[in-house]
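For this depiction, one protein chain was excluded, whereas all remaining protein chains were kept in their positions.
Entry: chain A
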Amino acid sequence: MSTETQKGTLFTPWNIVAGIILAAGVVVTIMRFTMGLGAVTNLSDNNPWGIWIGFDLLCGVALAAGGYTTSAACYIFGFKRFHGAVRPAILTAFLGYALVVFALNYDVGRPWRLVYPIFYQQGTTSILFEVGLCVFIYLTVLFLEYLPAALEWKRGFDKYRDILVKLTMGLTILGVILSTLHQSSLGALYLIAPSKLHPLWYTPYLPVMFFMSSMFAGMSMVIFEGTLSHKHFHHKMDDEYNLGYEDLQMAFSKAAAWIMAGYLAMKVLGLAMDNRWQFLGTGYGVWWLTEVVGFVALPCYAYAVAYRDRNLKLARFTALWTVLGIVLNRFNISLVAFNWQLPSVDRYFPSAGEIIISLFVVTIGVIAFRFIVTRMPIFYVHPAYKDSSH
């Protein structure tokens, strides 16, 4: 990712890779919408959900949780010094959710009917209905939270911008409610299939676990995104952002360590409650321990150490580690431990087309993020709004 030197060459390594992914993505997109899901995916009757759900939806939503955690910390819990981090976090979340919905258009059979459950016929007994409704409303909320930045950029919309800024508190609370509901519901989706999900992962705590893990996923993503942004957009950042930046990374390290400890306790409690210890001795048990010890317990400890020693480098490394742990957890639940009893020939592995679309979606996200932060007041307070920033 080169910095925005307009006259520089277009052929930076990042641009070339991004270009290839975009081109491949367009080809697969055309195939998907003219030849059907079967032409580009490895989905089957036994494996109706692949990485477009396991990664694009489950990981996308969890990793976009930085929006509600950061804005709640700043506006509700009164950590005013994190104010500079709110806009980048909201932008990341907004783009994350927008891309989740974008990617869903690939996955569902008839995407033009995606609004049916909301506006046409409601299946209110479905957990997926709850997810859909919350994601739909929350995407709107995130858009409204992001909008002031765009309006400040284009100028001349001060009246609307001021109204939106006044709504900040209400939108933040609404965001937390909606996030609680749909983050947990994504876990609750799997409650209906106890016979398909491995007993080590299937627990009535799934919704609470998904919600808890979304909190430290979001915080880790804020640390991770902040670190990357510092590398590439440092010239865009003002003093307020820079002053709070390291403080925020430390505070989120501490918070994440605590929540991960609670999450860990819940994981153990889940095993104890259903007395499923005997599965730990199996191959799946080893894999479960890899996830829980290697990608929750250890990063939890590392975060705590990073906070104690004020070791920013360790905190940033741990953020990436935790993000990978979240991806591993969501993959395990949706793919690895799902359909665990099926013979291996009936198991799922993503096709090249599915992987290309997932990369395509992430690339669009990075490009959109870069487009916005190099133009709109995300990392700095717009000079014209210094006194009315919310």
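Quick note on the criterion: contacts are C-beta pairs under 8 Å (C-beta built on N, C-alpha and C of every residue); 3 or more make two chains touch, one makes a residue touch a chain; residues count from 1.
The criterion applied here is as follows: contacts and distances are computed from a predicted model.
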item	value
Name under which UniProt lists the unshown chain, selected from "Aspartyl/glutamyl-tRNA(Asn/Gln) amidotransferase subunit C", "Potassium-transporting ATPase ATP-binding subunit", "Septum site-determining protein MinD" or "Fe-S-cluster-containing hydrogenase subunit"	"Fe-S-cluster-containing hydrogenase subunit"
Contact partner of the left-out chain, one of A:Thr29, A:Thr140 or A:Thr180	A:Thr180
Options A:Thr9, A:Thr34 or A:Asn275, residue touching the unrepresented chain	A:Thr34
For chain A, residues in touch with the removed chain	33-39, 41, 43-46, 48-49, 72, 75-78, 107-111, 113-114, 116-117, 120-130, 132, 169, 173, 176-177, 180-181, 184-185, 188-196, 204, 207-208, 212, 259, 262
